[in-house]
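Have a look at this one before I ask anything.
All protein chains of the complex are present and in place, except for one that has been dropped.
What follows is subunit A.
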Amino acid sequence: MFEITRYEARSRVKGSLVLTFGVGVFTLLIVGLFPSIAASGVDFEAYVESLPPAFQEGFGVSGAALTTLEGFLSTEVYQFIWLLMLGLYIAYTAGNTVAGDIESGRLDILLAAPVSRTTVLVEKILSLLVPIVLLNLVVPLFVLAGAILIDEPLDFAAIVVVHLLSIPYLLVCAAIGVFLSVALMRADLAQRGSLAAVFLLFLVDTVSAGTDYEWLGTASPTRYFDPTEILVDGTYDVGGAFVLLVAALVLLIVSCKRFQEAEL
């Protein structure tokens, strides 16, 4: 059991460490910027009011929030890096789960071993947890270290909750990639398709916000994970996280069924 996960995970460790370190350093820089921005005395509320509603929604910007470290982080790090960039990264990575192996013929030798297709797919999916878990374990420590360095109060519990609840969100992004990988069986198509899908869903939620078409956004995973809500208002959408987990599971089960039936 888990031989494939172990093998795949090992090949993901290096890239995930580099990514985690990069995001961590970026977060530190953002935290380091905060004192000078807070001290600038700019009227953020007036500035934010002047932005289009979709922009305000998309990056979770709210004037009042920018004056606290948590609010500043939610806009600069979590809405942008976590929701959008990491969502895209995980979906892109997942797009290569089996498609690349099918295309190159590597899967032939693997499936000649006494392992079922389901085992292969599930174990490969599990290896995607390496970047997801590593990022969410390590980056909060960078945030905490930054807050200590600039001597600013920080609701660390809220930060931990954001990271915890981001895992179901990132799992959905991974599931989108896996599904396209199995459905298209071509790595480049599946990877680009995953990027497009996650970005489109993000846009749908953002653009429809505050309009009569707001219901459209219910199809987007971003609707169920809102870092600003957690960090600024202190409310947790546990139900939303549950919806995301179920969605991820359903997508992965459909992918497994499809992979079992696929002609390779």
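Criterion: a residue touches a chain if its C-beta (ideal position, glycine included) is under 8 Å from a C-beta of that chain, and two chains touch if they have at least 3 such contacts; residues count from 1.
Simple rule for what comes next: contacts and distances are computed from a predicted model.
Enquirer: Which of the following names does UniProt give to the chain that is not shown: "Propanoyl-CoA C-acyltransferase", "ABC-2 type transport system ATP-binding protein", "Phosphoribosylformylglycinamidine synthase subunit PurS" or "NAD(P)/FAD-dependent oxidoreductase"?
Expert: "ABC-2 type transport system ATP-binding protein"
Enquirer: Given the contact definition stated above, which residue among A:13, A:29, A:42 or A:113 touches the chain not shown here?
Expert: A:113
Enquirer: Touching the hidden chain in the full complex, which residues of subunit A are there? Just list them.
Expert: Against the missing chain, subunit A presents residues 3-4, 6-7, 11, 104-106, 108-117, 260, 263-264.
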